[in-house]
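All protein chains of the complex are present and in place, except for one that has been dropped.
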Amino acid sequence: MLLIRCPYCEEERPELEFAGAGEAHIARPANMSDISDEDFEAFFFIRENQKGIVFERWRHIHGCGRFFNAARHSVSDKFIVTYKAGEPKPELTDEQIAAVAGATGKSGK
Amino acid sequence: MAKAPKVARAHPLAGRQFAGNGVTLAPVDIASRVSLRAEAGALADIGKLLGFALPTRPKTSAAKGRRTALWLGPDEWLITDATNQRLAATLAKAEPAGCSVVDIAHRNTAIEVSGPNAAAALNAGCPQDLRAAAFAVGAASRTVLAKAEIVLLRTGEDAFRVECWRSFADYVWTYLVDAAKSA
Amino acid sequence: MSFTPPPAAYRVAGKGRLSPAKTVSFTFDGRRYSALEGDTVASALLAHGVHLVGRSFKYHRPRGILSSGPEEPNALLDVARDATRRQPNVRATTQEVFDGLIATSQNRWPSLALDVGAVNDAFARFFPAGFYYKTFMWPRTAWERLYEPVIRRAAGLGTAPTEPDPDRYANRFAHCDLLVIGGGPAGLAAALAGAKAGLDVIVCDENAQFGGSLLAESRAQIDGEPAGRWAETMADQLRAMANVRLLPRTTAFAYHAQNMVSLAERITDHMAAPDTDAPRERLWQVRAERVVLATGAIERQLVFADNDRPGVMLASAAREYLNHYGVAVGRKIGVYTACDSAYAAAFDLAEAGSEIVAIVDARDNPDSALLARANDLGVKVLTAHAVTGTTGRRRVRSMTVEPMHQSVRRKVEIDALLVCGGWTPSAHLFSQSRGKLAYDAANGRFLPDAPAQNCVCVGSCNGTDDLAGAIAEGAAAAGGEAKVDVAEAPSMTGHLIGAAKGAGVGTTSKAFIDYQNDVTAKDIRLAVREGMHSIEHVKRYTTTGMATDQGKMSNLHALAIAAEALDAEIPQVGLTTFRAPYTPVTFGTFVNHARGPLFDPTRRTPMHAWAQRNGAVFEDVGHWKRAWYFPRGAEDMGEAVNRECATTRQVAGIFDASTLGKIEVVGPDAVAFMNLMYTNPWDKLAVGRCRYGIMCREDGYIYDDGVVGRLAQDRFHVTTTTGGAPRVLNMMEDYLQTEFPDWKVWLTSVSEQWAVIAVNGPKAREIIEPLVKGIDMSGEAMPHMSVREGTICGVPTRLMRMSFTGELGFEINVPADYGATVWDAVWARGERMGMTPYGTEAMHVMRAEKGYIIVGQDTDGTVTPHDAGLSWAIGKKKTDFVGIRGLARPDLVASGRRQLVGLKTKDPNIVLEEGAQVVADPNQAVPMTMIGHVTSSYWSQVLGHSIAMALIEGGHERMGETLYVPMANETIAVDVCDPVFYDPDGGRLDG
Partner (left out) sequence: MRRYSAFSLAREAMRSHTGWDKQWDNPEPRSRYDVIIVGAGGHGLGTAYYLAAEHGITNIAVLEKGWLGGGNTGRNTTIIRSNYLYDESAGIYNHAIKLWEGLSAELNYNVMFSQRGVMMLAHNVHDVQVAQRHIHANRLNGVDNQWLTPEEAKAFCPPLNISRSARYPVMGAALQKKGGTARHDAVAWGYARAASARGVHIIQNCEVTGIHRGADGAVTGVETTRGTINAGKVGVVAAGHTSVLMEMAGLRMPLESFPLQALVSEPVKPVFPCVVMSNSVHAYISQSDKGELVIGAGTDQYTSYSQTGGLHILSHTLEAICEMFPMFTRMKMLRTWGGIVDVTPDRSPILAKTPVKGLYANCGWGTGGFKATPGSAHVFAHTIARDEPHEINAGFTLERFRTGRLIDEAAAAAVAH
């Protein structure tokens, strides 16, 4: 069970309060009825499914109710950052990525 | 809406009680509940109608007299009035300022959980950190109790108010009894 | 019961920590034995000289008690308190004895001493690793008919419980600053340091008593006090602190992401008569800021021929049996070791009066101090020697001793053989936390290296074997400091992994690695010979490490033997994954409270009790219990439904519609939002009017539907399907929050604010009207599909005029706590006029007579509004709504799509089966070309014939066509028709 920082509640909460909501930063086309079949396929079906850093949506459905975004490493399942819906995709530093990539906890022996 | 109806309300947990193993459970009557969704610009108007300022920090509540306002989300509050049934009508006057006032008096059911093992009983199904440092008196949060969504308010060091949707009340009550017995 | 159990002949007076005054008794295979309070079943049996306690999995070899802890592979028993509280596969080494405990041996027939299955052992050469992959293939069906049943009966261990479990289980979510796992010296030091620093500390240990390895100690002193007493003092100190929670009998079995650790606390299994309210076990889901792993180390056996006879035992176990339980495991004891620690066991037993016939040490030059002490005690040490065989069927009788580098065999009589191949640090949880392990070649072990979470390993699980060092390391891990003086602590130096003498390459002896699964050294080599070069392949092919002990003693041996066979270094061959749980955990612990009524919430409406009183049969719809039908007298379901339909159409019916989802949509942008979410246009819906709305997903398939009432310019009362309510609200919030965050509109679920009483039928208005105030209910003032606010029975109502039956209909929404009262009032009037209550089945029939769809029954996630004949509900002028683009995709506009139509059977009395498939040509061969299926099908009492709805390819173009429904024993001819069967002009809506 993950522990997820809700950017609205400003603290980490147990995963049981959240609902995953799929890949983030896929904007609904403003001209929806005009897009091509290929564009619709890309919008509705195609997913990055990265092995590594994923940008994903969560809803704090049993908490504040807000949708928000997260950057997480899909191998270690560690979060780098969570941020409010509508905020731009954050630029991640190499250090941030390295910190969640493997067995390098914040404390050792 | 005119005066309060004379028909008696049927509390879904009417007549139930439990006490044992350091936990007391009791159904609570609450006359009014409002789900308030509001943008920042409407908060002042609401505060005036309510009689006190809405809490704006996560996981907090504010209270005055019989009224309590729980922060549930950045634009959402659960406001209760223990005895007056007309809270929704009162607050509805703020709607033009940019908010939605919806009467949910009957949607929720409240249970008081108290006693030295109260937090332990809740933690049988609620995954939040309920230690005093993390969930102080006055703290409020929507969360879960096992498979039910609840709103949790700490009313005292050893006392909590649990609200859930009406049809989940039997489940939440039964769960808390089971939890209390094994706390 | 005058029978007095025989005295415990192997109990040593003056040894151990158990009180001889507190005795209990238990039975094993029907025989009664005495025990002391605090005994395990293993220690109590050993006290009586009982070593044979089980049979192995494959060869059914006699097996004894090998260890004193959870790593035990052999001594698995069926343990019961009574008929319903029976647990198979219990480790005798961890089960505490209570008065009246019933223990039974497993996997043997007819008895433990005489097991027919042992014939497998004689033919073992025909059953090497993986033999079943190579045979049992002929004839083709023989595997499942003949061989598999035999193999299944022979396999398995204990017998599964057959009765429902009367015990209770519990759960606790907990948070702490410091979780210490393991209450040995390092763990106790860590816990105390953390507690003194003011941290919230949880410390757990799998044993009944804290102390860990110190429980086996006899000589070691810490700060001048016996080590065992030091542990007790530490535990007492911790117990007295308010910020510390001590959890004995609690196993940390899984380490999850973000420092969540699962613990299984065993609360009543050691009690003779526990409080019936007390849970048997509790799952702790602990979220810790920091975790200290003080999980210790597990001693390994040595791999030599016939190393599995009853009486062969780990040296440390023998020491614990003596020093903690006061039991000598034998009188003539051999010791075979490659590690210093076994000497301590030998010395203690010698001092307690057992004869140590020899310490056989595989090493050339053991520590001279140990040799000197052996000499002092008169214990013979054979260095550079090996044990290369044993004899004895039910108990070891002799060992064969050989010099390491010669072949001179000597048989020595013994009644117990202590073995020690060194120690394996318990890195299971650390590895589960995704910490990396590194191989320590000098000491033949994997040690924790880089952590992946905020955790730290201390003590012997970290390779810190000296007691003072372990205590200091423990304290330091919690930010403290502990300097203790330690005297006479045993050394753990020395190891031997892999095959010992006589079990190496080219030998054919049975030298067991994995006792329970009967995996021998030569099995590993066979696997490698057959190309299993990954350790995971070796494991799966031989099943080594897959028994109930999960390879705690065997994994390193298997790895070493595989490495040797592959001519590779151990780290290159790799380690198999450590998987949760550390030790087996009951399903009950995971399920805990969620049993019976708490398995899943049962949601009931405010009028549920009335329905129950009036004989309703209920159906499950999601979490809800809905009244399905109301049989009267001896009516069956069909008769009840026919009556309910007929009465409703002739007079009136009352129906509980409370479970429908309801959402209040409020705000200046409410109309724009409704236009987006629904295919319908909403701008022109007048205040006070209702409209049936269709909601799609972006892919254009129907997602939900419901009637929407406009309460004010900026306020809608939206209804959804019962099951769809949460997902519809979630989808609405999603669009609002993430795509249109600037819109001023808010959503509130009011599903449970309103109880909904539907009254349908010609007399509906007449029944309700007198109860209503403030609403003109006349046909002119309140036309079909309108909504009004007023009061009924003195309570506020949102009264909607609408109909799902085709009759004049009203849906009375009242605040839920008034629902039952208002229902009673309406019922009281209606009953006098002949009204019936009806359930969901009659509702389904009546709506089908009208051709109204049920989302999820007549649609299935592949049906568009066009397919469903609802094109009229799509706003033709709209430039956007959810689903607009999906609906335009090539396959969704292609011809030949399955479309909703009505079906009438040629024989009006035949009611089609829902789900039945429809074909155009009934005479084709299987596989047939199916062109559709029946979605809804009922007997229509009012029409006097059956009716059905179906999704048929190109159905809208097939009106009047004859199609066929091939059933198992007949083919039913049907005519395609319009799905509106009853009152197509809608005249009855006005009563």
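Letters A, B and C mark the chains in the order given here, with residues in each chain numbered from 1 onward.
In this section, a contact is a pair of C-beta atoms (placed from the backbone, for glycine too) under 8 Å apart; a residue touches a chain by one contact, two chains touch by 3 or more.
Predicted model only: the values in this text are computed from it and were never measured.
Shown chains touched by the hidden chain across the complete assembly: A, C.
From the set C:581, C:615, C:638 or C:875, the residue in touch with the chain omitted from the display is C:581, counting the whole complex. Annotation: of C:262, C:680 or C:899, C:262 touches the absent chain (contact as defined above).
For the options C:93, C:550 or C:836, the residue in contact with the chain missing from this view is C:550. Considering the whole complex, the residue from C:638, C:790, C:856 or C:991 that touches the absent chain is C:856.
Residue-level contact of chain A with the missing chain is found at 1-2, 15-16, 19-20, 22-23, 37-38, 40-42, 44-51, 54, 56, 72, 74-77. Along chain C, the points of touch with the absent chain fall at residues 57, 86-89, 125-126, 128, 131-138, 140, 143-144, 148-149, 151-153, 155-165, 167, 169, 254, 256-257, 260, 262, 285, 508, 522, 526, 529-534, 536-537, 540-541, 543, 546, 548, 550, 577, 579-581, 584-588, 590-592, 594-597, 599-600, 602, 619-622, 699-701, 721-723, 854-857, 859-862, 886, 889-892, 913-917, 919, 926-928, 930, 933, 966-968.
What we mean here is this: only the chains that are shown with their structure count from here on.
Contact count check for A-B and B-C (C-beta pairs in contact): higher for B-C.
Inter-chain centre distance (chain A to chain C, centres taken as mean C-alpha positions): 27 Å. Taking each chain's centre as the mean of its C-alpha atoms, chain B lies 32 Å from chain C. Residue positions of chain C with contacts to 2 or more other chains are 173, 285, 287. Each of residues 127-128 in chain B touches at least two other chains.
Chain C contributes residues 173, 256-258, 260, 285, 287, 290, 434-436, 449-457, 462, 698-699, 730, 733-734, 737-739, 741, 879-880, 884-886, 888-890 to its touches with chain A in the complex.
Within the complex, the chain B residues that touch chain C are 1-2, 5-12, 21, 35, 37, 39, 75, 95, 98-108, 120, 123-129, 131, 134, 146-148, 165-168, 170-171, 174-175, 178-179, 181-183.
Note for the complex: chain B touches chain A at residues 58-59, 72-74, 76, 127-128, 141-144, 149.
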